[in-house]
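A single protein chain has been omitted; all remaining protein chains appear in their positions.
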Amino acid sequence: MEKEILEKKDVTILFAGDSGDGMQLTGNQFTFTSALFGNDVSTFPNFPAEIRAPQGTVAGVSGFQLRFGSVEVFTPGDDSDVLVVMNAAALKANISKLKRGGVVIANTSGFDNKNLKLSHYEVNPLEDGSLDDYELHEVDITSLTREALVDSGLARKDVDRSKNMFVLGFLYWMYSRDLASTIQFIEEKFAKKPELIESNLKVLKTGYHYGDTSETFGTRYQVKKAKLPKGKYRSIMGNQAAAYGIIAAAKQAGLKTFYGSYPITPASDILHELSKHKNFGVKTYQAEDEIAAICAAIGASFGGALGVTASSGPGIALKGEALGLAVMLELPLLVINVQRGGPSTGLPTKTEQSDLMQALYGRNGEAPIPVIAARTPSDCFSSIMEAIRISVEHMTPVMFLSDGYLANGAEPWAYPEAKDLPKITVPKVTQKPAEGEAYLPYLRDEKLVREWAIPGMEGLMHRLGGLEKEDRTGNISYDPENHEKMVRLRAEKVERIADFIPDLKIEQGPEKGKVLVLGWGSTYGSIRMAVDQCIKEGLEVSQAHFRYLNPFPKNTAEIMASFDHVIIPEINDKQLVHVIRSKFLMDAIPFSKIQGLPFTSSELVAKIKEIYA
Amino acid sequence: MEKEILEKKDVTILFAGDSGDGMQLTGNQFTFTSALFGNDVSTFPNFPAEIRAPQGTVAGVSGFQLRFGSVEVFTPGDDSDVLVVMNAAALKANISKLKRGGVVIANTSGFDNKNLKLSHYEVNPLEDGSLDDYELHEVDITSLTREALVDSGLARKDVDRSKNMFVLGFLYWMYSRDLASTIQFIEEKFAKKPELIESNLKVLKTGYHYGDTSETFGTRYQVKKAKLPKGKYRSIMGNQAAAYGIIAAAKQAGLKTFYGSYPITPASDILHELSKHKNFGVKTYQAEDEIAAICAAIGASFGGALGVTASSGPGIALKGEALGLAVMLELPLLVINVQRGGPSTGLPTKTEQSDLMQALYGRNGEAPIPVIAARTPSDCFSSIMEAIRISVEHMTPVMFLSDGYLANGAEPWAYPEAKDLPKITVPKVTQKPAEGEAYLPYLRDEKLVREWAIPGMEGLMHRLGGLEKEDRTGNISYDPENHEKMVRLRAEKVERIADFIPDLKIEQGPEKGKVLVLGWGSTYGSIRMAVDQCIKEGLEVSQAHFRYLNPFPKNTAEIMASFDHVIIPEINDKQLVHVIRSKFLMDAIPFSKIQGLPFTSSELVAKIKEIYA
Amino acid sequence: MTGSKLRAKDFETDQDVRWCPGCGDYAILKQVQTAFAELGMEKENTVFISGIGCSSRFPYYMDTYGMHSIHGRAAAIASGLKAVRKDLNVWIVTGDGDSLSIGGNHLIHLLRRNFDVNVLLFNNEIYGLTKGQYSPTTPEGTVTKSSPYGVLDHPFNPLALALGAEATFVARALDRDPRHLKDLIIRANEHKGTSLLEIYQNCPVFNDGAFTVLTDKDSKQDSTLWLKNGEPLVFGENNTKGILLDGFKPKIVSLEDGYSMDDLWVHDESDPLKAHMLTRFFGDPSLEGNLPRPFGLFYVNERESYETAMDNQVQEAYNQRGEGDLDALIQGKSTWEIN
Partner (left out) sequence: MTGSKLRAKDFETDQDVRWCPGCGDYAILKQVQTAFAELGMEKENTVFISGIGCSSRFPYYMDTYGMHSIHGRAAAIASGLKAVRKDLNVWIVTGDGDSLSIGGNHLIHLLRRNFDVNVLLFNNEIYGLTKGQYSPTTPEGTVTKSSPYGVLDHPFNPLALALGAEATFVARALDRDPRHLKDLIIRANEHKGTSLLEIYQNCPVFNDGAFTVLTDKDSKQDSTLWLKNGEPLVFGENNTKGILLDGFKPKIVSLEDGYSMDDLWVHDESDPLKAHMLTRFFGDPSLEGNLPRPFGLFYVNERESYETAMDNQVQEAYNQRGEGDLDALIQGKSTWEIN
């Protein structure tokens, strides 16, 4: 039976099921296939807060949202067009994220009495009319899978585990996709268990054919290739990109990397990733706590390596004192904060941008440091390289801000070649002082940067420390004027970095006009989509986005002044707005969301229109 | 021989000598005698950075500056009128602090070759004309003392130790002071060693008579009584006042105090003081580190006591994470930061106001807390009581800011009577929930304050924690909207404290006009003196001073708007200016000094005039 | 509530217990509740303080007062609480990462100070909550998320560390032996000082089988040793093996083979040196000839608890100087008057 094929510009699918149902794998496969086909894609996984909450409960639901389009997509989508639910709990947890009129594909076996009870449904939502506003397709995925494998000889557990392949096959059919890459994936994954290759492929194809033959599904869709920049692509997650960026930057600087860290969600994956790549000269060190982690990184930097440490909010709070020491030592040091919902333990598995103030001010005394934020998962790569460049070339600790949304989100990445990566110049001392002359560890160049003298270098022995130091000599000094001078030198050194960073640029929309949406960090994608939509609707709206939060690009005030209104959306309570007001004495319209979730485009569009009006 | 007696409005004396020369005692005695006489006084000791640097070296010089007047004096003076130096090092360290034309009283025995060498003088400064601009009086204090005690039978060491009494006696003569109170002091101090009473009194009187008989001193001075508010006075130092304030506030609230702390300069003296007063129901606890100290205080507050913790900048940095927990728990907790020169270890024995940003923002996530700063040593008493009132009545951690200058400075204090102290109301739960109803630990009153349920109370068992909590129930909640609601509730709770604090008031000068000098913390005295002088010179200058830095008094913007120019002097790099700009989008003229030293009046006057012009 | 004796169930809360299916934490929770019922504990006078970790979720499941604090700090918080509230029964629940990695310092200081609190240290030799990194008790060489090529760190021996830190009560139990666990919970409660009870707890998700050799039918007889005060060290099937001291060296002997009970080392809870030796019975018990892993109370010693000493000092101050007089304090010794 020939089915009609509708064309769509972009589609958002949300796969949801129990933690054990393999939804992450399903989502990743669909994503990769779509990217390979030529769509633009953006994804976000949603893990349960518990490690492994009891099966069938709402707390145990794992989700994977994916958007793919024939146009550029910068976020995994607001509400989804299609919701796949493997059980009742998955429906309960996610139905609010489905567009009115959207498609629900429900695995009926997941709605038996036990599942209904565990998810606290009194009546079966597939039957009580509560889904009348949606296009509901009931498929007994479990049974169909079992039937397909009735002769496989596999254990029931293994049979059931492959039901996600049915889902995948069926959606491939629905969106007119090719099975090839998934077939290859399965063959590689189970290379050592041929019986599983066979069974998984069988179920995958069963799902695909089910679409073809089943009477219920009238419509297939097609999402054409997107016009994307030419190049080689891969999919990348933020934490992975950050890890690669560290390795790349160290290589460009000719330094060994020392990564001192203490596990914490959502930063740990950087540690996990880096610890796999020891043959890049990377040493990872799981310290006893966050303080030890940053201190070890400082020790490593003192020893001439690139010291890096990472944590999330609560752990960064613990690093404040040592970070102040690093400010005094004027050594390279990268501190990564993969932000999560706060305050305190807060919402560890959710995203937030609420550590900006802590990044800028969370230390005693006058202790300014550069702060740099990544905007998309793949941008973590180049932003972290830039953070390291600044740290090394300007001999200063730098704070790099990412967040849970970037860390775990994935997007296609037109990855660069190693030979095209920026070089990083290391200000190591090249000459010993002349005979009889003392070495001056705090002598500065025109950037106000001191040189890096490393233990083992002859004739450059010196002592660093956290007490105020005398200009040039670095000896302890209690002299009042020297103190003021040094405080100002350290501040000015950071300010001058503004001479070595690019201007803030208008990403889209006119260079001057009515409304500027000015963001930082992970809100980039949502803002991009929303501004794009407003522009298409004919509004005079522009977008600019900070990578550098300290110092700000030199043209910041000028850009802001070119617009009637500046809106600053943030996943926090107006932190950037506070800083902007204080630095530039210019107002901006805050737009806050503090729900552990990214902005949706529609929220932003609504806000833009409200201001525009 | 009758000597002429000149009248002076106020005089600043700086006593300086080796750490072992007893300059602190000398200064304190002079201060007390002057206060008793009816002068207003203000003092500041200046300890060496080293514990006990080698005798005779500049590093080992200990100083005590004291100002007394027939007018109100709010600071220990800018430059001194009289400099007493017991040795060459003391001269070297302090000559820059003497007014041109001022009096130097030099102990000639302290300028022998050994002393000159130790203090790196190539020629004797008493002889090389370098003091020509000053009125130099050379007195061989050491020999005169020895002579006086030639028959005492005391060991040389004990004899020499009393030479500070000679200085004291001599200055008593010079400023027409009574010996009575010092005589009494000596009698009490050495009650168990009568031979020392005798010798000290003898030297004291020798010094006094030396003035009378010696040819060199032509002039005596007189500083009349000041017109001070009636009342009973005592002298008090800032840390002492803070300690008493804690004891008083706990008493007024009917709470036991738990003081968890880890030693650090200049906060430790609060610990030392409190540990003496266990019979006020105070428990002091020297924790293993600052984190343990604040955590123990949180535990104590959970247990129904008043949890207090204190440190200085670096230690406060370590407390950030736990402070975030306290924000979530919504329990009373007082955190004291006796600020010192930063960043990092910085200048531990010097003063600074550079932890304001840390106080406001040094935590992960949205974690606002009230911040309160004391302005003078004695004000530490009432400000800390106020901080505790807010902490207890509004169930929130509060940051109390003092600094090294307040901590060690002393001033006369018209101390209150216990019965007149403000009452503090403790929001303890008074009723169990009705049978069958669950207890709701996060139910709020109209101030948005929750009640305090304390272990041991029947029927109120509940679990607190740092994960986001559900409104009212306090259960863990990952609900997005609940999170935003709770973040806003916590912020609003702190904001509403503005309804329960007094307006910002004009301390002196007109209510509106040309220039407002707006300060916070320990700059109060210097600003007071400077504005007073400007007013006397006919300028239209006013003073206002913040005690509440978060939330600000409600009329802040209004007051600022009433002046053409607002100057904000700070011992940091414009931190309050940043906050003011960001909160009110109003500009202010920063005036920074970052030298580990308080402002001098003349610096401020010059700045005021520059702006005024 | 006092008076009417509570059942184990009465200590449950209305919150869903959110550990993974099969997690050893369930068994421990159950035994605590059971022990509390037996002990006639009062809900309102009991407090559970935990840090962060899977195990640290514990307080939510006990209908007493509780605080789920921050990572590593439970001991510090409990110290402050106990310092002001000697009357409360305070329990600390913590994991191997929480108490030995980030919280190591607070733990050793708690032990030397000897506050009368009880520490339940859930040792699963892994970081559970953060999904599987190694902890300070993970054996060298183990492959975990953060050690893909094997752990380099020589692990702590928690009980040896505790003894080195002046602990006054040191014991070990196992999630899979509930009775024995419950008995030790009761002993810990009795002890007037800091009780450290290490509990081996299986994490089926990230470190399954870490203790299998100690719990599996086939191996447990030869690999575990159950300490009983005043009784000889015997183990193995039908208790046919024993341990004696050959000079200063513990040696395994067979009781069917020339040795008798009288030759054996007799456990003495009050002997710190022997306790020390027992904590070092730590060879891999799956290897032949290695010493079995001891369980039970290794060492107990009554020493004044910190809060008692603190209260005494305060009381002494009251006795000597009476209730503080605020006016006298504020006024100090030297005053003057302006009229």
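Miscellaneous remarks
Letters A, B and C mark the chains as written, and numbering starts fresh at 1 in each.
Here is the rule we use: contacts are C-beta pairs under 8 Å (C-beta built on N, C-alpha and C of every residue); 3 or more make two chains touch, one makes a residue touch a chain.
From a predicted model like this one, the values you see are computed outputs, not experimental measurements.
Only one residue in the set C:24, C:136, C:236 or C:294 touches the chain that does not appear here, and it is C:136.
Checked against the full complex, the candidates A:154, A:457 or A:489 give a single residue touching the omitted chain, namely A:457. Residue-wise, the contact with the chain that is not shown comes from B:345, picked out of B:345, B:477 or B:592. Looking at A:125, A:169, A:263 or A:466, the residue that reaches the missing chain in the full complex is A:466. Only one of C:139, C:164, C:178 or C:324 touches the absent chain when the whole complex is considered: C:164. Residue in contact with the omitted chain (choice from A:204, A:248, A:317 or A:594): A:248. Although one chain is hidden here, its contacts on chain B can still be listed: residues 50-55, 57, 59, 262-265, 268, 271-272, 275-276, 278, 284, 286, 288-290, 314, 344-345. By the touch definition given at the top, chain C reaches the unshown chain through residues 101-102, 104-105, 108-109, 112-114, 136, 149-150, 152-157, 160-166, 248, 271-274, 276-277, 280, 303, 306, 309-310, 313, 316-317. Interface with the hidden chain, as seen from chain A, comprises residues 32, 35-36, 38, 181, 228-236, 244, 247-248, 251, 256, 258, 260, 277-281, 283, 285, 287-289, 291-292, 295-300, 302-305, 307, 321-322, 325, 329, 381, 414-418, 438, 455-467, 475-476.
Assume only the chains that are shown with their structure count from here on.
Taking each chain's centre as the average of its CA atoms, chain A and chain C sit 39 Å apart. Put simply, the C-alpha centre of chain A and that of chain B have 47 angstrom between them.
Mean C-alpha positions place chain B and chain C at a centre distance of 45 Å. In chain C, the residues that reach two or more other chains under the touch definition are 52, 70. Touching two or more other chains at once are residues 291, 321, 325, 465-467 of chain B.
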